[in-house]
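For this depiction, one protein chain was excluded, whereas all remaining protein chains were kept in their positions.
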Amino acid sequence: MRVAFERPAGLTDCPTHYCPGCTHGIAHRLIAEVITELGVADRTIGVAPVGCSVLAYDYFDYDMIQASHGRAPAVATGVKRALPDRTVFAYQGDGDLASIGMAEIIHAAARGENITVIFINNAIYGMTGGQMAPTTLLGQLTTTSPAGREAPREGYPLRVAELLEQVRGVAYLARYPLTKPPEIGRARNAIRKAFQTQLAGKGFSLVELLSTCPTGWGMTPREALRWVEEVMVPYYPPGEFRDGPEDPGGGPSRKRVG
Amino acid sequence: MEELVLMKGNEAVGEAAIRAGCRFFFGYPITPQNEIPEYMSHRLPQVSGVFVQAESEVAAINMVYGAAAAGVRVMTSSSSPGISLKQEGISYLAGSELPALIVNIMRGGPGLGTIQPAQSDYFQAVKGGGHGDYRLLVYAPSTVQEMVDLTGLALDRADHYRNPALILGDGLLGQMMEPVNLPPLSHPEDLPVKPWATDGRRGGPKRVINSLYLQAEACEEHNRRLQAKYREMEAGEQRWEAAWADDAEVLVVAYGTVARICRTALEGLRDRRLAVGLFRPIALWPFPGPALAGLLQRGRIRAVLVAEMSAGQMVEDVRSVVCGRVPVAFYGRTGGVVPSPEEIGQHVTAVYEGGAINAGCL
Partner (left out) sequence: MDKQYEVIMAGFGGQGVMSMGQLLAYAGMLEGLQVTWMPSYGPEQRGGTANCTVILSPRTIGSPVVERPAAVVAMNLPSLDKFEDRVREEGLLVVNATLAGRSVRRTDVRALSIPATAIAEEIGNDRVANMVALGALLEITRLVRPDSVVESLTKALPPHRHNLIPLNQDALRRGMELARHGARRPAC
């Protein structure tokens, strides 16, 4: 008998609490597959955020650290600085990374911290029950933008990949939707390149994954996938934003100013 | 013979931490503790250590959390407003049972306050500060030498109990210079290993650093374990110093900078034959209540005066120990004003002479 599909090494035998149709599971699986493929499972340390993936420490079969809301890049910085030869990744949602943790992600990127961040953008706060996120799209209904997000009232959704593209210190940066198999394949490829960037010591890497939240959005799983393709993708264009450090030489010579 | 060096309190803390095997510092500038990050930024690279100036105090304490989880000795320092920002992270450290050293070189508050020395973060340090039922080991040096000694002790005790420890200094202690004897340099590889650290499985089972318990019963069980640990600290970690306590009729209780100002004041009063003594808590948590109660039980002490650079914080712990047996008076200066030995002396004299026992009482 041939095994056609199985749980990858790197994920525990623990049923996840994720809702039906949620793409967190796919993201977990892709990370686990890549880490196995790269042969670094035994020296990987993951940092779980606050949000729906708060329990990621139960699902990944690596040494795991649970971080406070928004601070996963700072925690990962501490781990990586203490153990530079280990592989360190942070897993963050949009509220965690792009709202409360904006300072931490920008500055970890600016320092070129040699860590990998997997950023789940599902345009909503899932764990707390469907409130508006910094990536909630204009017109999108949430429990705290019940009339739909309007720019004059709630401001514009943040494009994180485009924002980070401006930051020197970023060595790999990509965004892909977790929708159909070809897109998922591209996302997997991007995750692999992100970890390879870290293993090569090139600096900060981040992959933004456009994800679903059928529960928070009030949709069926199928409708949710279609919404990613039809509404999220036009505003959050997929692609590779950076492949390789902008400044491989490490910047200008050391010179004291003033 | 060990060589004496003249050092600022802030620099002495940094060097003492390095001598105790700490090679990781994450911090953010704030007066009056800037000499600590500045010192560490040039000194740590000399010993293959890591200094990171974080984007905020919040980021700094979370870097500390990450490095502590990775199993290394690690520290941060700040001053009052910055320590407020770190409180969530400190609660996480305590909840996840991670050892780390936090240094608070206190300044006057509340709010932006002043940059001058104060002791108004006592409640924050010993009563919690962040959310949840937790305790820090809190040490209050009163000389630069003690800044050195207690920094080493704090790092050691933090590792022993897997609990964050806090050095509670003030701007004056941080800025002043005194001769210090430094301990020899210890090497991180000689420190006890931490089998719980999340440093990569490397063939073993996975480990998790976490303070989240979804089930209330599980969270309560976790709290029970923490409380048992705190009781163990209470039994083993009380530290204090007493001077002229044997014949004292009035006992002055003070810590840190104020304790040494009181010492000068009391020397002057004892020259005038006043039977006054000093009790100085060195550990603020666990508070050395039993030692203080022991002095009271001898029956000679007829009044206690607590002096602080605050509106009256430690005095609450003293009152709970004294428990009404004798009157407890309080004298405090706030906002960054440092009391002089003369004004302390006047207040001790007033208490001694039986008047003004309630002057300044809250």
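The chains carry the letters A and B, assigned in the order they are written, with residues numbered from 1 in each.
By definition in this document, a residue touches a chain if its C-beta (ideal position, glycine included) is under 8 Å from a C-beta of that chain, and two chains touch if they have at least 3 such contacts.
Everything quoted here is computed from the prediction, not taken from an experiment.
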item	value
Among the chains presented, those that the missing one touches	B
Touching the absent chain when the full complex is considered, from B:207, B:260, B:319 or B:347	B:260
Among B:177, B:275 or B:326, residue touching the chain not depicted	B:177
Given B:297, B:320 or B:340, the one touching the chain that is not displayed	B:340
Interface with the undisplayed chain - residues on chain B	4, 6, 31-32, 114-116, 171-172, 175-179, 257, 260-265, 267, 338-342
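Quick note on the criterion: only the chains that are shown with their structure count from here on.
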item	value
Rounded Å distance between chain A and chain B, as computed from the means of their C-alpha atoms	39
Of chain A, residues touching chain B in the complex	12, 41-45, 47, 54-55, 57-58, 60-68, 71, 74-83, 86-87, 103-104, 106-107, 111
For the chain B and chain A complex, residues of the former touching the latter	24, 26, 50, 52, 54-56, 58-60, 62-72, 74, 88-89, 92, 96, 198-203, 206-212, 214
